[in-house]
Structures are given as structure tokens and as C-alpha cells.
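Every protein chain of the complex appears in place save one, which is left out.
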Amino acid sequence: MTRARADAAGAEPATPTARGGRTEPFVVELANFTGPFDLLLSLIAKHRLDVTEVALSQVTDEFVAHIRRLGDRFDLGQATEFLVIAATLLDLKAARLLPGALSDDESEDLALLEARDLLFARLLQYRAYKEASALFAGLMALEARHVPRAVPLEPRYAAALPEVQIGIGPTELAALAAKLREPPLPPLVATDHVHLPRISVREHMLAIILLLRELGAADFRTLCAGCQQTIEVVARFLALLELFREGRISFDQEIPLGELTVRWIAVDPAADGDLLSIGRGLYDEDPADEPREAAS
Amino acid sequence: MSEQPDAGVGGEAAVASPGADRPPLAALLEAVLMVAERPVGVAELATGLGAPAREIERLLPELAEGYVRDGRGFRLRHVGAGWRFYTADECAPWVEGFVLAGQSARLSQAALETLAVVAYQQPVSRGRIAAVRGVSADGVIRTLTARRLVEEIGHDPETGAILYGTTDYFLERMGLRGLDELPPLAPLLPGLDDLDDIVAP
Partner (left out) sequence: MSEQPDAGVGGEAAVASPGADRPPLAALLEAVLMVAERPVGVAELATGLGAPAREIERLLPELAEGYVRDGRGFRLRHVGAGWRFYTADECAPWVEGFVLAGQSARLSQAALETLAVVAYQQPVSRGRIAAVRGVSADGVIRTLTARRLVEEIGHDPETGAILYGTTDYFLERMGLRGLDELPPLAPLLPGLDDLDDIVAP
């Protein structure tokens, strides 16, 4: 450990204990900041450094280089932590840099400010627990120096114990032993908390267009005929709204609360052949594919 | 002289005394705690020894202080749910050589962080823990439960999600008497005095 690094780490009191010195700390070198990643975070959190002035791509490049340099000593925990924090910073920076979608009135600014503060709060909260975990480790290490007395019962008291009730027979004992002999299941990384877009709204838009071009007009019930799950019906509904917005369909309703008829309205033939462009950038498409136009 | 101040106590509190020659309460406390396998609370001692809880509450710290004063190799400590004999911490390096079993493995960073979230937010669901740490807590919660540091303490009345809390064993491992002795979280959040900067940039 070089002297410079030790000093840098010392500037952030909680960090060295948190990682117990197991891992080589990740040091960032930017135009306006040089030091441990944690310190950078701390400064952003304390508003001594503007997140919009931090080149996150450079930080990421450096972290990748840092991981490569570690080679076999690669620490999954450190990488995960970096991902979480970098993603939050990215969110934060995006929120700071992007202009409001509709207007620049005060309520919009306020909402943005709240979103920003929420991200801050999340970041700070996580860091607080991380520092608390370092305190926990310290307390446990301290407590480990006291060994509790836990010794077999003196024979005279053991002899006085009432006869033990085992409570199970040989068969149940065998079942227990067999259960314990089974290899424990390998740890699984649960993914159910990750939101998977199982339904593509764009796909449903295409399905509706194909149906309407065949039928000319149809009610919502007909348009949803093939749907198996509620989420698909929702997707069909969203697709209808989107198609209406694009001016490709019209809605007819004879009486209030009556049947809604969806009609395909004529568009220029060029757009017809360009079905694939429908709904681009909506909900489920890769935005990088075709950047969304700023609504102006 | 000061060793026998309780000679008279035995006679008056002889609720469940099997004999007339009841030893001083301090000696009985020492004896009972000598065979205890876990911290024993004052109430349990009072019931078991047929002695007033207030008396026991007075004697235990007195005994504990006496051991420290006499420079004994053992300590009587109030940890977790009660009192228990421990080795003195200055003897730790020498004791380690004799005690091979029971050495608990160190917790991973992820486990420590999750433990911290559970300790401060209990009762807390897996979902909330995952939200704080940004990753699923399932595996770590299983580890912490197997190590008896964390346990299920109920269900969320609305969502039905299992709620987790820390155990008495957790307090023992941390050397704390109760959750109120946890280090306060507020100072760990970067200074509240900086909040002004955030609110009014």
C-alpha cells in the first residue's frame, strides 16, 4: 500500500474499516478530482462537487481498467457496489441535465428537485448503512475477545435431569438423516424482482393494424379476442391509444357508454409500407435505435 | 467483611429455599450463572432463586465490578437478554489457543450491510432491504437466518410479506444489551448541516 493511497483513504474515515482492507480501493483520476471513489461520492453527497461536472464515462472506464488490473483478485462485491452507485449517479446526472419534458415552469423544477433529492436520499441511506455495517464488524470483533462460558453440565446436575423424550422413532430419525444428507441447493440469484417487459406494445400495435386492415372496423372485444392474459389486454389498449395519437385510427361511439368501434383511417400509402416504424421508441424499444424527438 | 453483607438476606427471602443454611444470594448468583449456557435475565434469576429482583439487580453489577477490581480472568457481563460469565478481553489472545470450537466465521460485507439494514429498520421485508441495497437480499437473509442473527418476526398486514428482525443472539454477538444501544444512524448520514446547501443551491 503506497503512502499516497493510505493518506487518501484516511480522508474518508468510514471506508477503510468498511472494506477491512481486503480489496484494493478504487481510485478515480479526473480533471477536477483525484482520489478514492468513495470520497468522490461523499463530496457529491455533500454538494461540494457538482455531479454534472463529473465525467461518469471516464469514471466507468477507469473502473473497468481497475478491475482488469486486479485480474484474479477481482472482487464481485466491489463491482456490484460500483454498478449500484454508478447507476444512481447516472440517474442523478440525467435528471440534472435534461430539460423538463413539457415546460420549464416552477412545479416542474420542483418535481425535478424532489426526484434529485430522492436519489440523494437513496445514495446517502445506502452509504449510512454501509458505514453502520463497518461499526457492526468492529463491535463483533471487539465482542469476540470475550469468550462466553459454555461448558458441559456438571455430572451431578446432568444425572438429576429427567429422562429425555426423544419424541421420534427410528424411521423418523432416518428421514431426518436422509434429508440432511441431501446436498444443499446451490444458491440461486432471484430475478423475480427484475421487471421483465414480457409484452411488447409495438407488437400489439402491429396486430391491431393487421386486424383492422382486414376487417376495416372492429370493437375492442374483437380486437382483444386472442389475448390470454390481462397484461395483453392492457397492451392492446395502450396500442390503441398510441395508434389514435398517431392518427391512424378513429373511435366511434354511438351512445354514451355504448360499444366503441375502432376504424382504420386511410393514410398515405408510403406509411403503409413502413409498418416497422410504428411505435418506434415506445415503451419497449431500444431508445438508442432511434432517439426520441423532443416534443416541441 | 464486605464480602458477607448479604448473610442476612438469605433468611428473609427463603421462599423456595431447600434448607435453612442458604448461602448468600451473591454466591447463588455466581453458582447459577456458572452453569448457564446463555445470558440469564434478572426475572428468571429472581424466580429460580426465590429472591427479590431488585436485590439481584443491585448485586450483579456489584459482582461484575468486583471481578474487574480484583483483576480476575473472567467477567460477568450484561449482554443480550441477561447476564453471563465471559473471559476478560485482555486474556483473549491466550484463551483463543484453548477454545477451538465455537469460533464463528466472519460475515461477508453483503451480510454485514444486510444485517445493518435489518437492525435499524426492523420489522422489515426482503423487498425493503433489497430497495436499500439495490440488490436482492434473499441469499444473504438465508445465511443470516441460518446463523441465528436474524429471524422472521411477523408478516406485513397488507402485503403478507415476511418481516425480519434481529435476534437476542445478534445482541450477544454485538455485545449489546438491547436495540436501543445500537449506534445511532443519524450521524452516519452526511451532516444535516449540509442540508441547507442541498435545499438552497
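By written order: A and B. Residues from 1 in each chain.
In the analysis below, a residue touches a chain if its C-beta (ideal position, glycine included) is under 8 Å from a C-beta of that chain, and two chains touch if they have at least 3 such contacts.
Model, not experiment: these values are computed from the prediction.
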Quiz prompt | Residue touching the undisplayed chain, where the options are A:Gly71, A:Pro152 or A:Gly216 | solution = A:Pro152
Exercise. Check each of B:Ala53, B:Val95 or B:Ala131 against the chain that is not shown and name the one that touches it.
Key: B:Val95
Quiz item: Quick one: which of B:Gly48, B:Pro61 or B:Gly178 touches the chain that's been left out?
Solution: B:Gly48
Quiz item: Which of these touches the unseen chain: A:Val64, A:Ala121 or A:Leu142?
Solution: A:Leu142
Self-check item: Footprint left on chain B by the chain that the document does not show
Solution: 3-4, 16-19, 21, 23-24, 26-32, 34-35, 37, 44, 47-49, 71-74, 85-88, 90-99, 101-102, 104, 146-148
Quiz item: What chain A residues would touch the chain not displayed?
Solution: 16-17, 21, 138, 141-142, 144-145, 147-154, 156-158, 160-171, 173-182, 184
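By definition in this document, only the chains that are shown with their structure count from here on.
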Practice problem: Could you please state the distance in Å, as a whole number, between where the Cα atoms of chain A are centred and where those of chain B are centred? | Solution: 36
